[in-house]
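Please see the structure below; I have some questions.
Removed: one protein chain of the complex. Kept in place: all other protein chains.
Just so it is clear, A and B label the chains in written order, and each chain counts residues from 1 on its own.
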Amino acid sequence: MTDLLKIDGLDAFYGDFQALFRIDFKMAEAETVALVGANGAGKSTFLKCLTGLLGTRGQSVVYRGTNIAGLPSFQIARQGIAMSPEGRRLFPSLSVRENLMLGANVGRKGQWDLAAVQALFPILEEKRDIPATLLSGGQQQMVAIGRALMSNPALLLLDEVSLGLAPVIVRDIYAALPDIRAGGTAVLLVEQDISMALQVSERMYCFQEGHVSLSGASAEMTRDMISAAYFGRDKEVT
Amino acid sequence: MPVSNTDAARIGFFLAVLIGLATGPYWADRGTMRLLIEAFYFLALAQLWNLLAGYSGLISVGQQAFVGLGGYMLFTLTMFAGMPVVVALPLAGVLTGLLAWPTAMVAFRLSGPHFAIGTWVIAEVYRLSFAQISALGGGSGISLPTDIVRGMADGRAARESMTYWIALAIMLAVIFGIWVLMRSRVGLGLGAVRDNEEAATSVGVRTVRLKFGVFVGVAAMTGMIGALIFLQKLRITPEAAFSVNDWSVLVIFIVVIGGIGSLEGPILGCILFFVLREFLADLGSWYMVILGVISVGIMLLEPRGLWGMVNRKRRFTLFPITRQVDQNP
Partner (left out) sequence: MEWINAIVQGILLGGLYALFAAGLSLMFGVMRFVNLAHGDFIVAGAFGALLLFERLGLHPLLTLVIVLPVMAVFGYVGQRLVLNRVVGRDILPSILVTFGFSVILQNLMLEQFSADSQRLSAGALDTASFAIGTLSIGAVPLLMFGAAVAVLGGLNWFFGHTNTGRLLRATSDDGEIIGLMGADRRHLFAVATAIASAVVAIAGVLMAVKTNFDPSAGPIRLLFAFEAVIIGGLGSLWGTLVGGIILGVAQGIGAQIDPGLQILAGHIVFLIILVVRPQGLFPKQKG
């Protein structure tokens, strides 16, 4: 398989504060990868780097053979990386339908359009004219994922999809994942729920204090390995 | 703490400047003295505006409200309450501060850029209101009766010396006051508010009270300077007293060109402003265009102004405010 994404030694900073240290990361086309780690481990920072929301000038973030480090976020989006951001970040003054339509502004052709997204999450059709932030948390999450899908991404980043949602709703949302992957979209998901993360992914990375503390095939991970990598009792990398 | 070499040099420098300025009436001619008086009050106004915008994040375009109020207070107190000028001058400041209190309560309902324009509206309200008061000459203004001026001191030379020393004293008091303030807990709180208001509030800095206090204090001092300005001019009109061009535009240009957020910046800006004016004043409105272009250019290229440029290579300061923090967190 060819690499969709290959990152070598990525550092990230907020002012003087360094949030990521020499991250090496790889993803193949159409692969599903989970990224886990404690709060403040740098997971969301990593996604911000991938989407250009946080500067990575002069570093190495190779996407489909070209270095996208330092590109502005709108150009990265046009090349096919979409994100459902942490906290969902829907636009309050726009309706559900308008929020979804904005995703299409990226202008990439593919299987996802308004009808397809509404077929994936039927409730969004019913609520299409309601201001997006008046929906329930789970429905808002569907809008955020739908908005990202509308750009027909090659790589979809899902940040903390299950945060603050009831387990039954989380299951509903994850039920959409096979349909999303079926079109060949690679998925990188940041998840607090480790068993869910391992269950849906092929490979996983664990971050700890801005470093990669563990990576490998999801199926081979044991609970002990992950808790060690998660809480830092053992920094050994498999 | 032992006095270091740089401290000694600094103190020597200040003493030399101080003695030079204080003896002004003995070496300067009338024209020079007038120019120096003007420089003193512009510098004081600039430092006060800098305390608002540079240190407290309160960007006002309406400080002319307090210059004008102070001026009118002086005229009212001396003409209608029969007070001697030396009493009326500080009292004008106090009264201006009192009027700044309700002014601030209205203006503080606006934040950021809206605060700037809001203060301007309020200054306009004062201007238009004073134009309605016929006892103070309405729109055409009023002159200070000569007997009040004569009551200040015997003879014109003595009067001018006195005005000079008052202006010098106010200017020094403003600079010294801000320096002391910035080294105190208040200064620390203001710095925190300017850097990150939310964080400062969360660690217990009483943001609004602090800003309110600074705004009212600055207004009082500005009022006293306004009183001095119109004591020297001997005539006041609403247009001159509440002039946005004289008391906001020029003052802001001085601070921006010299360097916002430092005590040295306004001094540098003030010197440059008067030098430029001597050479370029004949150009009329082109002079204002040039000042505007310089200010905009500085904001775009080096927002810390000329002092920031001077200071970029070598850390050097006339007024040590910055605390040295242990380098290891």
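Methods note: a contact is a pair of C-beta atoms (placed from the backbone, for glycine too) under 8 Å apart; a residue touches a chain by one contact, two chains touch by 3 or more.
Predicted model only: the values in this text are computed from it and were never measured.
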item	value
Which of A:3, A:98 or A:202 contacts the chain that the document leaves out	A:98
Among B:89, B:131 or B:168, residue touching the chain not depicted	B:131
Identified contact with the non-displayed chain, of A:38, A:53, A:163 or A:200	A:53
Residue in contact with the excluded chain [from A:77, A:158 or A:229]	A:77
Interface with the undisplayed chain - residues on chain A	51-53, 72-74, 76-78, 82-83, 85, 89-94, 98, 101-103, 105-107, 131-134, 147-148, 151
Where the unshown chain meets chain B, residue by residue	53, 57, 59, 61, 105-106, 109-110, 112-114, 116-118, 120-122, 124-125, 128-129, 131-132, 139, 244, 249, 252-253, 256, 260, 284-286, 288-289, 291-293, 295-296, 299-300, 303
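Methods note: only the chains that are shown with their structure count from here on.
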item	value
Length of the line joining the C-alpha centres of chain A and chain B, rounded to whole Å	53
